[in-house]
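Every protein chain of the complex appears in place save one, which is left out.
So, chain A:
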Amino acid sequence: MAEIRLKSLAHSYKSKPTSPDDYAIREMNHVWHQGGAYALLGPSGCGKSTLLNIISGLLSPSNGDVLFDGKKVNDIPPEERNIAQVFQFPVVYDSMTVFDNLAFPLRNMKISEDKVHSRVIEIAAVLELSDLLKNKAKNLTADEKQKVSMGRGLVRSDVSAILFDEPLTVIDPHLKWKLRRKLKQIHEQFNITMVYVTHDQLEASTFADKIAVMYGGQIVQFGTPRELFEKPNHAFVGYFIGSPGMNLIEVKKTQGGLKFNNTLVSLNPEMQIALDQVSTSNIKIGIRPEFVHVWDDKAEGAFECDVLHTEDLGTYKIITMKLDGEVLKVRIHEDRAVPTKKAYISFPEQWLKVYVDEYLVDIEEPEDEAKETV
């Protein structure tokens, strides 16, 4: 059983990092609770695999500590950390049978052969590999191989966390959902902490209870899929999550609100007060395409836009509009009439987010969950 805690953790691949850009992982504090199903979501090169390898011990961090159940494990090699890791490309021992593959970690631990046998049979049944036990691992399909690599983690009774590094990359689309469901099922059955690295938001949100979004070597938000969608804590989360991502427009502070080109977006008083203390010029407003309100006709306070084009995606449509020189995406239900040439839109106050230096200006009651510290 393990709770994984990262304390002031940072990592650089350079021996003498000078600027923050030299860090693959910038200083972070984070907790993965025992038994949770987590996803680590982010674009390529954001440091998610680095973070995973630090947790498993394949990499040792330049700064800070990794704690398992409060115990520092920095100096403990991966083989003694009670974790299993499943890699992007399935790792099987080609020359062995499926049975021997699954038995391999147990035999390396010098466990008696009859115990090995019963454990392998048990895990093979869970993974639906029972019929393949006598086959050579080399001849398996990619998804079966990936199940075998996962199985090597599950057979060990000492494993308390499994780390997945984009495990479905090489799996055929029609088998992906099957394997993902299997993962979920195993998670419920075994009470194991699972951390799942992916760059696919759909994969992350179907697998995980909570998602950590990584960007530029930092976890910029940790929350449920819904929180990430409705209240992105960082402009990147808004842009990265959702299809299409959040509309983000650079704005300037002005009397009575925020302004871009000749368009003034008015704000509520609390937001106005919050922004008064801000000195930076990096301010953006963000609104999800789903939350842009489209009026049927000219309406008071609505902005007039030019409709550029419309994509019909079956159950919904995406309209691309131009508002005072800025391009916006708007998502409407399939039954709604699509405005031609001109459209009138407004930004409902509760869905209009303001980002200062990329971070959300949060004027509601702060929710501590999102920024859990050690």
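One rule holds for everything that comes next: contacts are C-beta pairs under 8 Å (C-beta built on N, C-alpha and C of every residue); 3 or more make two chains touch, one makes a residue touch a chain; residues count from 1.
Just so we're on the same page, contacts and distances are computed from a predicted model.
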Protein name, per the UniProt record, of whichever chain is missing from view ("Multiple sugar transport system permease protein", "YeeE/YedE family protein", "Sarcosine oxidase subunit gamma" or "ABC transporter ATP-binding protein"): "Multiple sugar transport system permease protein"
Sole contact to the chain not displayed, among A:A39, A:I54, A:A84 or A:L267: A:A84
Hidden-chain contact residue, picked from the options A:V31, A:L58 or A:V278: A:L58
Touch with the omitted chain, as defined above, among A:Y93, A:W177, A:F190 or A:Y316: A:Y93
Missing-chain contacts mapped onto chain A: 53, 56, 58, 77-79, 83-85, 87-89, 91, 93-96, 104-105, 108-109, 136, 149, 152-153
